[in-house]
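Reviewing the structure listed below.
Yeah, one chain of the complex is gone here, protein chain that is, but the others are all in their spots.
Labels for the chains are A and B, by order of writing; each one numbers its residues from 1.
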Amino acid sequence: MVKINLKGKDLITTRDWEVEEILQVLELAEEMQEKRFSPEFTCVLQNKSFLMFFYNPSVRTRQSFEIAATELGGHALFLEPKTMRLKSKKTAGETIEDAAKVMDRYGCGLGIRILEDKISTYGEGEKIIREYARHCDIPVVSMAHDKYHPCQGLADIMGYRRHLGSDLKNKTILHTWGHGALARSHCSVQESMLICSRLGMNVRLAHPEGYSLDEEVIGEVKKNCSETGSKFTITDDPVNAYKGADVVYSRNWMSEQAYAGEELNKEKEVEKALKLTDWICDEKKMEITDNALFSHPMPVDRGHEVTDGVASGSRSIIYDIAENRLHVQKAVMALTMSD
Amino acid sequence: MVKINLKGKDLITTRDWEVEEILQVLELAEEMQEKRFSPEFTCVLQNKSFLMFFYNPSVRTRQSFEIAATELGGHALFLEPKTMRLKSKKTAGETIEDAAKVMDRYGCGLGIRILEDKISTYGEGEKIIREYARHCDIPVVSMAHDKYHPCQGLADIMGYRRHLGSDLKNKTILHTWGHGALARSHCSVQESMLICSRLGMNVRLAHPEGYSLDEEVIGEVKKNCSETGSKFTITDDPVNAYKGADVVYSRNWMSEQAYAGEELNKEKEVEKALKLTDWICDEKKMEITDNALFSHPMPVDRGHEVTDGVASGSRSIIYDIAENRLHVQKAVMALTMSD
Partner (left out) sequence: MVKINLKGKDLITTRDWEVEEILQVLELAEEMQEKRFSPEFTCVLQNKSFLMFFYNPSVRTRQSFEIAATELGGHALFLEPKTMRLKSKKTAGETIEDAAKVMDRYGCGLGIRILEDKISTYGEGEKIIREYARHCDIPVVSMAHDKYHPCQGLADIMGYRRHLGSDLKNKTILHTWGHGALARSHCSVQESMLICSRLGMNVRLAHPEGYSLDEEVIGEVKKNCSETGSKFTITDDPVNAYKGADVVYSRNWMSEQAYAGEELNKEKEVEKALKLTDWICDEKKMEITDNALFSHPMPVDRGHEVTDGVASGSRSIIYDIAENRLHVQKAVMALTMSD
């Protein structure tokens, strides 16, 4: 395969990347997994610094990015808003332009995480990340924002390729809403649907009334499916949705109302979601799939999104996918940030 | 000496390790101190990541583990509960099993610190650490918990070996309660008594009424002393306890009442402890020892646990012992975590 030069490229969503570019990341990630501490990889970011800016805290993302930088020979800085003194509607401080232009001088790349509770309207998180990117020559990577979570999407696909083979055409993935106590962002599931549809999978979406995802994203997924000749369906049936699926991705997300313009009330979201107890991925539903893999971006809300039996069962690939975060991020960093 | 293979071994307390294994750590630590930045050591954890999870913050422990990883060529991640979103009695979140199984994929080792004020009953901290260990193939190291502090115990012994010679048999160590304003855990003194008794030292314990340590630990120390032929004594005499001692270890710890089941009230503990002003290690008491070394795991509560004269005197080895934390931890990490 001819290598595509990705040096300097931002990764805000995989939508912005060509399929060939995505495949190049996945192939390098697979090679990096196999030869994890090989000297050809441990020198890639030698003495370089990757800046991680967490508007929102994180578990997996922080660990996997910090370790990715370390395994490539570099270092990741853990930055929080309290140490950034940024300008906001309420406080004086530094503009994003100034913050970005200095980080551009210091680092080899910039990761940003910004979710629903740190912004006032849906879409603002992505706007903020794109504003950083506009003022930086170094690559900007989304570490999850209100709309997308590109590294999670890449990690998901790496898992499906490993367990289903590298040609995912005509495989069927079900993205189903799960009830739960964590009031989650749309970003992981939206990214997953987008990347799965780009790679030719049939995409099924199941959720109760009131839990629609971003219309514009749904439109894009439909278009992708029609272009690759795969099927896209939406249903509100929490059981039949599972029929014949190859992968089941069960995950809670917030309702449309959470995005209706008022201040985000997570307690109310949780209260509402916990009532919809039919929406759990369990052994019985999994029986009507085509021996489906269980997929989840973690942390898992066990007993709500999924039963222990499924999450810890033999078809669960949640730990593999969590591990993949490391490998895909190393691949993205190597391809976009090294000389 | 034949090298014992310690690869993959957890270190939750030195009780779990054979004396020969402990000696192997100490000998390597001594060699690492002598040749601190030698290339044979700086490549041991090259590009590897050690995960430090602090339920409780710390001074020495964080510095010494983070620097240990750096000096072995690796990197230590500083993780706090607020960034971990763990499940608890009150909040939804990730199970220890899930958190552990992912960290197992990412890191070369996992350190955990969890003290009295983060748990509801004595012993729970150790249970939590052992739960992580059960779900991890990578070694789990206690960075201090409610019961034990193995790396502190190793650092103490390394100091005594340096100043008293490597054969500690028949040397006498006094562990004495000190009054003070910091309401401290039992972990350091319990670990110290255990490891000193394993290595043949006479162990004396002095404390006022109401300040007994864990009975089960005391039983174990007695057994160790009887096995090595050394003496174990307990007294409530804050002066005569010092007679003929080779090492004096003066340290505050919380009363039995703190462990009686109610929520931990540090203010009350401090108030009570500060009244017992006889319990201070001073020059006069040190005069009746056998020119004893002064030992303390730091931070020292000067003017309460010990006078400035003793803590800064010529027989104080507190900075040596603090330094030893680095060397013993490097040795433990090298022996358990490297390939």
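FYI, a residue touches a chain if its C-beta (ideal position, glycine included) is under 8 Å from a C-beta of that chain, and two chains touch if they have at least 3 such contacts.
Quick caveat: nothing in here was measured; it's all calculated off a predicted structure.
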By the document's definition of touch, the residue of A:25, A:44, A:59 or A:79 touching the omitted chain is A:79
Residue of A:9, A:101, A:163 or A:222 in touch with the missing chain, whole complex considered
A:101
Have a look at B:42, B:83 or B:212 and name the one touching the chain we're not showing.
B:42
So which of B:8, B:165 or B:299 would be touching the chain we can't see?
B:299
Could you please point out the chain A residues that touch the chain left off the display?
46-49, 51, 74-75, 77-79, 82-85, 92-95, 97-99, 101-103, 105-107
Write the list of chain B residues that the hidden chain touches.
37, 42, 57-60, 62-64, 66-67, 70-71, 73, 75, 78, 180-182, 270, 298-302, 304, 312, 318-319, 322-323, 326
